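In what follows, a structure is listed as structure tokens, so that the remarks can point back to it.
Note that this complex is displayed minus one protein chain, with the remaining chains in position.
Naming follows writing order (A, B and C), and every chain is counted from residue 1.
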Amino acid sequence: MADVTPASVAAFADYAPPVTSLPPAQPATLWKTLRRDRTFRSALAVLGVIVGAAIFAPLLAPYDPAAQFDLTTRLQAPSAAHWFGTDPVTRDVLSRVVFGARISLTIAFLAVALSLTIGTVVGAAAGFVGGSFDAFVARSIDALLSIPRVLLLLSVLSLWGELSTRALVVLIGTTGWFGVARLVRGEVAALRQRDFVTASRALGARGMRVLVRHVVPHLASPILVAATLGVGHMIVVEAGLSFLGFGVPQPDASWGSIIRDGREFMQTAWWLTAFPGLALVLTVLAVNVVSDRLRAALSPRQLPAP
Amino acid sequence: MTGNQSAADPPPLLEVRNLVKHFPVHTGLLGRKTAVVRAVDGVSFAISAGETLGVVGESGCGKTTLGRAILRLIEPTSGEILVEGADFRAVRGKKLRAMRRHLQIVFQDPFSSLNPRMTIGDAVREGIVIHRLAEGAEADRRVRHLLEEVGLHGEIANRYPHEFSGGQRQRIGIARALAVQPQFIVCDEPVSALDVSVQAQVVNLLLDLQRDRRLAYLFISHDLRVVEQVATRVAVMYLGRVVELATADALYREPLMPYSQALLSAIPVPDPVTRRERIVLSGDVPSPANPPTGCHFHPRCHHPGRDAACARISPPLEEKAPGHWVACIKQPPTTVPWDVQLQHGATNPPSRYLPDLTAIRA
Amino acid sequence: MAGFLLRRAAQSVAVLFAVATLTFFLLHLAPGDPLDAIASDARIPSDVRDSLRVRFGLDQPLAIQYARHLTGIVQGEFGYSTSQHRPVGDVMADVIPNTLLLMGAAMFLAFAGGIVLGALQGGRADSRFDRIASALTTTMATLPDFWLASGVSLVFAHKLRWLPIAGKVDPAMHMLLSPGAQILDVLRHMALPVFSLVVIAGSVVARYQRAALLDIWSEDYVRTALAAGVPWRRRLYHHALRNALLPIITIFGLSLPSLVGGAVFVETVFAWPGIGRLAVEGLLLRDYALVLGVVIVTSALVALGSLLADVLHGVADPRMRNG
Partner (left out) sequence: MNERNTLLAVENLRTSYRTTHGTARAVDNVSFNIDAGEILGIVGESGCGKTATALSVLRLIDPPGRIEAGSHLWFEGHDLLTLDEEAIRQVRGRRIAMVFQEPMTALNPVFTVGDQVAEVVRVHTSATRREAWARAVAMLDRVGIPEPAIRARSYPHQLSGGLRQRVLIAMALVMRPALLIADEPTTALDVTIQAQILELLQELQREMGMAVMLITHDLGVVAEVAQRVIVMYAGQVVEEAGVQDLFSSPRHPYTRGLLRAMPRARRAAERLQTIPGTVPSPTAWPAGCRFRDRCADAFEPCGNPPDLFDLGGGHRARCFLTQVTAATAPTEPSMPSRI
């Protein structure tokens, strides 16, 4: 009972008739709440623009990102012709950033999808089966979570050497599911205690039916929140690897690798690192705000953080 | 209750023999099992069709665990559960799931007992689907009928639980249990979360259904007034054990176990002009992980005959009057002979103690 | 409490065991074997390679190699660094104090600042101050470490020249300075990397602290205090903050891995001679033993840190002491 009574209702329990238990987060009601949220709307708009730019990169980018001009246009500061300036080999930074969005976002989305899948399956299995299997999985997840992510990735990279973009997605995805698994495991274990699950077992339902009909539908909200948060996280992880020189192989360029390319010219040509960095920060910020607001809308107990 | 049936008698609908459920307490390095909570500690009784056995006791006495252990929603540690003579603890897998149909449960918390993502129609239908009792339009018709039977409109099947009040949800929970045509229902504090006026509606519904369908109930409650209203027989539990088992009439008129006496005397009387002798127990219910020795109740007991033997002898549940079973070595007659009691340091021979609990008009 | 500590310590050992096992399998699932780096060097004759293989035990069955791997870790032997030409343990022993110095300072400041800011915000939830601070912390918490560190370095070291660009000490002058000036020299070098770490971690802490405070603000016992006439200030700083510190201690334990991760980037950008930079260098030089050593040792440090957090939690929460 305690877990479904939001503080705002409990505070005046006497007034609140029993009917005002948490309504299920139906997509329609969720959307109604979020539509009124201005911060959420602007974050969503920013995300829309960035994703749109990534999808329609060939139409939007002013130049071919790999096109090189004559050497007089080398390292030009932002101008009308090159809004974000040019790089040491005369490429247009704006075009590179727009195309970089494609790489960065694609990697992030795919890696998130992979990590959510693994994390949900592992977490749900552990939480649902329970017992010593659950204890083993829980301990292992704790162990994996205590390895700094970057170092884990670096150690793998040290052994495998340079990776293709596809392998990079797999690598980032397969090292990113621990948190999701822990979250899902906790949710499933809590759901298993709920009376409606007991009722279903008492009716003679098989484990699979209980899982599919009573447990999985409740995982949608936490997974949705984890997914949005994960996208921002994956973008940063990939950028970090690229920044260290272990990211996407040439000629593909993610925001992280663009920043890395510009690093040695940082003192003279700030635009090489500033603009891809801003694109990165803006995206991650928008994603995180969306995630935050979603979580607030899904669990009223959490007060929205502006 | 316990055995002694002639071979000709049909077996009772449900019989529980010496049921035990211990929960391990894990502490220490690597979480070794260091103690057990004796939540249910050797409980036996039988229930026949159309009968209600009330189970009363305070929090932590094991009544909820008992209800779930009987249905094997929590696997009992030991003991027997016989459903019409068939060993319910022996079945596994598919057979167990098929047998579950006959034994259902209604929960206390009307908010947690329904899946908020499922329409109430789907919730009621679930049992019908699992046991393939009906399909398609016939299933729809049955769901409608069940909802109407518990006093709701048949048209509400496609609505979600949050649109209903506590009392209505409790009705839905009852309809869900009825869908599989059970013979026996564990009612686990079914009205405790409800307001008095709604409580009465749900109690009436349960009584009507019992009459119409010859249902047997195990009615678990901490509220002795509600239990008095619905039960034919009542079991009083204290720290995992049944300490008194009698017909409701006998128990409420003449409780013999000192704990039952205290429990009954503690009920506030909804009438300002009547007063009655009140036995106010000192202290709290001890922890079921570390119950007192002998009679679990002896540290709080007010029986004038209480003595050292009470702390040493675990009192058997014995028949003090026809059908009236009590676990107390100080209420005569007792099967624990006086010389045995003497060996254990007894100083007071058993003597009948019956405080006057009838309300007195002031 | 003693039982809890023992159990918790056993868990930390289990974590380390899992990490060691994981690294071992990473090693053996990798294409080729660890000597490939040398093997690709055509100047090394094949019999030398084979003798090396025997020396490193790579001809042994997997189980024996695994056992050796584990015993090596227990004895503090992490193999031989091919880039630095000395044992990995020695290399790490040189740089770990530097990382601890950087992380310790950053964590202290991040938590102190974050807790104060979060408490101030929580006390005035939805005020103008709170909204501005929230917007700032939300943004700061999303900044990628490497980008912030690069920017900070560009502005304060390269352009304004207020603080040194890189390293732990001034390579030319340090030895000539008086002890006091030497300390100042190290502090000046620490300033920017610590600042970069604190901005991000402190924002995260402040956000959690604010949320924890607001959560606790609606607890029954805060209302009890209100109904008993306890003043607002005391309810906030005595009742609520004291309880809100408990989740923050948990956050401390959970955030250690990502803080260490952040240190990798910050050390790289500021050329701080720490363990993170060591790992990156090792990686660039394909010095697998060094990288794995760093992973195991940092995981051990993280495990130790979260053990410490749990102990702190036990001290701060009476329910843990004898529960």
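In the analysis below, a contact is a pair of C-beta atoms (placed from the backbone, for glycine too) under 8 Å apart; a residue touches a chain by one contact, two chains touch by 3 or more.
Source: prediction; values computed, not measured.
Novice: Considering the complete complex, identify which of B:37, B:231 or B:295 is in touch with the unshown chain.
Specialist: Of these options, the touching residue for the absent chain is B:231.
Novice: For the full complex, which residue in C:177, C:230, C:285 or C:308 touches the chain that was left out?
Specialist: Within the whole complex, the residue contacting the unshown chain is C:230.
Novice: Footprint of the hidden chain on chain C, which residues?
Specialist: 219-232, 234, 239, 242-243, 246, 316-319, 322-323
Novice: I need the residue numbers on chain B that touch the omitted chain, in ascending order.
Specialist: Residues 52, 58-59, 165, 167-168, 195-201, 203-204, 207-208, 222-226, 228-232, 248-249, 252, 262-263, 265-273, 278, 280-281, 284-285 of chain B touch the chain absent from view.
Keep this in mind: only the chains that are shown with their structure count from here on.
Novice: By C-alpha centroids, what is the most central chain here?
Specialist: Given all protein C-alpha atoms shown, the central chain works out to be A.
Novice: Go ahead and note the Å separation of the Cα centroids belonging to chain A and chain B.
Specialist: Taking the mean C-alpha position of each chain, the two centres sit 50 Å apart.
Novice: Scan chain C for residues touching two or more other chains and write them down.
Specialist: Within chain C, no residue contacts more than one other chain.
Novice: Residues of chain B that touch two or more other chains: which are they?
Specialist: If we look for residues of chain B contacting two or more partner chains, we find none.
Novice: Using the touch rule from the top, collect the residues of chain B that touch chain A in their complex.
Specialist: Touch list, chain B to chain A: 68, 71, 73, 96-101, 103-105, 107, 109-118, 123, 126-127, 130-131, 160, 162-166, 173, 176-177, 179-180, 193.
Novice: What does chain A use to touch chain C in their complex?
Specialist: It comes out as residues 7-8, 10-11, 139-140, 142-152, 154-161, 232, 236, 239-240, 243-246, 259, 263, 266-267, 270, 273-274, 277, 280-281, 284-285, 288-289, 292, 301-303, 305-306.
Novice: So in the complex, which bits of chain C are touching chain A?
Specialist: 11, 14-19, 22-23, 26-27, 30-31, 34, 125-126, 130-131, 134-135, 138-139, 141-147, 150-151, 154, 158-159, 207, 210-211, 214-215, 218, 223, 254, 256-258, 260-261, 264-265, 268, 276, 279-280, 282-284, 286-288, 291-292, 294-295, 298-299, 302-303, 306
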